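Removed: one protein chain of the complex. Kept in place: all other protein chains.
Let's look at subunit A:
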């Protein structure tokens, strides 16, 4: 990892902790920031989703603390701290206002950000965010074991369909051991269990896109958000909670259309009309 001003990747120093980021299409006028989920990393967007969005936008991906290639941190996994981190990152990159998307727990971070800093979030996209009060995400923390991990990785994480080798298993095991037993993550996530009911989700001012898998066990959470968040629309895609991995092209397409908005669409139609008239 190198310093912030490298071409495509950087490690941004925040409070003496290094944050791994990846940037695409730096010169573009508007920026999209993508937040990954808990126990995952920025690779969920890196290969197929970010390159599509980067056709029109500056795209920023980052690894949360203790995830991917970012430095470890013992505390601060609650939504307030996570949005502090995101705000600090935006400040460091001099991003005043961005289009924001988050997947799973990252979706909760995105919503919290939109509520805390409405002027810094232009539009909001939430992919497969679970209701923390009835989420299986939280219960897995309590029954964690190495045997459980094998099953969990094979079934629930974005490494689905990849055979898990010994080195990978050990690496994942170390990450879970660290997060579960040496950080405040359990308590911090547990304390967010009333997020859907306690927070003023009905005050989210931004235009909001909710993307959920048709067969996802988080779909009821999506419907709940759709009924609560005032300017939201809900789009369903074939797949389960692993939607960004299962349907990256469709997910990226929906995000791009949403962030570009109708103004861009009209401009594109106009251009095509002019071209047709010239022929």
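The rule is short, and it goes like this: a contact is a pair of C-beta atoms (placed from the backbone, for glycine too) under 8 Å apart; a residue touches a chain by one contact, two chains touch by 3 or more; residues count from 1.
The rule is short, and it goes like this: contacts and distances are computed from a predicted model.
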{"item": "Record-based protein name (UniProt) of the chain missing from this complex, from \"ABC transporter permease\", \"Acyl carrier protein\", \"ParA family protein\" or \"YcjO_1 protein\"", "value": "\"Acyl carrier protein\""}
{"item": "Hidden partner chain, touching residue among A:34, A:129, A:210 or A:245", "value": "A:245"}
{"item": "Candidates A:51, A:118, A:205 or A:253 - the one touching the absent chain", "value": "A:51"}
{"item": "From A:18, A:43 or A:97, residue that would touch the chain that is not displayed", "value": "A:43"}
{"item": "Residues in subunit A touching the chain absent from view", "value": "2, 5-9, 22, 24, 41-44, 46-48, 51-52, 63, 68-69, 158-159, 161-163, 165-168, 171, 245, 248"}
